[in-house]
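A protein chain is absent from this complex, but the other protein chains hold their places.
Chain IDs A, B and C follow the sequence of writing; residue 1 opens each chain.
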Amino acid sequence: MQHLTIVTTGGTIDKIYFDDKSQFQIGDPQIGEILTTLGVDFTFEVVPVMRKDSLHMDDQDRALIREAIVRQAHRHVLVTHGTDTMVETALVLKDLPGKIIVLTGALNPAAFQGSDAVFNIGCAVGAAQALPDGVYIAMNGRIWDPARVRKNRDANRFEDGGA
Amino acid sequence: MQHLTIVTTGGTIDKIYFDDKSQFQIGDPQIGEILTTLGVDFTFEVVPVMRKDSLHMDDQDRALIREAIVRQAHRHVLVTHGTDTMVETALVLKDLPGKIIVLTGALNPAAFQGSDAVFNIGCAVGAAQALPDGVYIAMNGRIWDPARVRKNRDANRFEDGGA
Amino acid sequence: MQHLTIVTTGGTIDKIYFDDKSQFQIGDPQIGEILTTLGVDFTFEVVPVMRKDSLHMDDQDRALIREAIVRQAHRHVLVTHGTDTMVETALVLKDLPGKIIVLTGALNPAAFQGSDAVFNIGCAVGAAQALPDGVYIAMNGRIWDPARVRKNRDANRFEDGGA
Partner (left out) sequence: MQHLTIVTTGGTIDKIYFDDKSQFQIGDPQIGEILTTLGVDFTFEVVPVMRKDSLHMDDQDRALIREAIVRQAHRHVLVTHGTDTMVETALVLKDLPGKIIVLTGALNPAAFQGSDAVFNIGCAVGAAQALPDGVYIAMNGRIWDPARVRKNRDANRFEDGGA
């Protein structure tokens, strides 16, 4: 993998804290700075498409994400996304030809001590180089077929499942 | 990947600081606690084989690591290793049948803020699930064939190269 | 200072992230674990009085905090508190005799990388040992007389001011 296209859509991974509102909001995409600091040996560019909590995404949002990916010239695409509807978006991207698309995100904001963000990005980056064309989800240390995974909201983790 | 066998050999990733000696020493393997905290959705066991700076490893050490891996029942094996001779050890493991072996480590101790350890482990874990049988190195965000990578010590990073 | 009584009331310092609600909530007091990990050379006990965002505190809440402090046997008292009305609470505690009371908190949750929580607790702990009886606020690296400080909400910091 010489180049990685990164499409950001918001989600917990990018949430930061604004004291004056006493709540989280989605801030700038964190992934570019993370990969730069880590000194990865591939080039990448960050394409910010939206900043949404994935609970608030609708079909039009998913169409926008799909179009943004279609427009990219490169084969390897990492998508950062909220966890609540990551599976739905992955299914919408399923039949894009000539692409290896890995969606990932975080159960805790990247700005938190002990966040899973950096580990999840690592899983997605490592898998993207080894997988055949298709769409995948990298969460909880596993690389999932979107048709066979679900987020267990009570346990706050991804597990085997699906429609 | 239902199960991951983790073989630890020492290296920078496990270095901690002992004030009374004013220097780093290799401490307990960090990876088990890291994966437990992250809540990965696979089982794993940690097999500590040695605690060596990889500059101090010799042929006998590499034979020991090889034997330890041969004895494991599972197919997916992650090896944490010092970076200076990670490539040499990978080459010794090259012809083990029926195994997907990924070596990784860190350029900065896992205990450091901003260490590459968690990201590298993520890359190795993600790639292990997608790769065919063989031996690989996960460093600097890339999954390398051990025959085509070298550590550039001056730049303190892995890059295309090899014998 | 042989012993420090710690009264916790909530505030940003103790905020954590609940993914299922996509927002912060006030969690368990963080300060006890922080001081234990740091290995401080004094004994302390944590007295949790409430878990409130200080914007939601009223006169009755402040009376409760005051009573909780009056009941403590020890002279040195550290109060963790939300920043928005920390000054108001400090003024309510002003005339308690025989006590050195230092209020502190955080502009970013203690669980965040780069949070000011640990530094602020340090300032409060260091000052408590050196100050005469009275009530003080430890924020932004300064030890303030509550009558002469205000929180500048736009700049999100404490500065000289007051009624």
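Here is the rule we go by: a residue touches a chain if its C-beta (ideal position, glycine included) is under 8 Å from a C-beta of that chain, and two chains touch if they have at least 3 such contacts.
A quick note: this is a predicted structure, and the numbers were derived from the prediction, not measured.
*Asks:* Can you list the shown chains that the hidden chain touches?
*Replies:* B, C
*Asks:* Consider the whole complex, including the chain that is not shown, and state which of C:26, C:79 or C:143 touches that chain.
*Replies:* Per the contact definition at the top, the residue touching the missing chain is C:143.
*Asks:* Quick one: which of B:107, B:121, B:135 or B:149 touches the chain that's been left out?
*Replies:* B:107
*Asks:* Touching the hidden chain in the full complex, which residues of chain B are there? Just list them.
*Replies:* 12, 15, 17, 19-20, 22-24, 53, 55, 83, 107-109, 111-114, 153-154, 156
*Asks:* List the residues of chain C that touch the chain left out of this view.
*Replies:* Counting over the whole complex, chain C touches the hidden chain at residues 1, 34-35, 37-42, 107, 114, 116, 118-131, 138, 140-143, 157-159.
One rule holds for everything that comes next: only the chains that are shown with their structure count from here on.
*Asks:* Please categorise the chain-chain contact pattern as a line, ring, star, complete graph or other.
*Replies:* Graph shape, chains as nodes and touching pairs as edges: a line.
*Asks:* Hey, which chain is the most central one here, using CA centres?
*Replies:* Centroid comparison flags A as closest.
*Asks:* Between chain A and chain B, what is the separation of their C-alpha centroids in Å?
*Replies:* 26
*Asks:* For chain A and chain C, what's the span in angstrom between their mean Cα positions?
*Replies:* A distance of 38 Å separates the two centres.
*Asks:* Between chain B and chain C, tell me the centre distance in angstrom, where each centre is the average of that chain's C-alpha atoms.
*Replies:* Chain centres of chain B and chain C, defined by C-alpha means, are spaced 44 Å apart.
*Asks:* Can you pull out the residues of chain B that are in contact with at least two other chains?
*Replies:* Not one residue in chain B touches at least two other chains.
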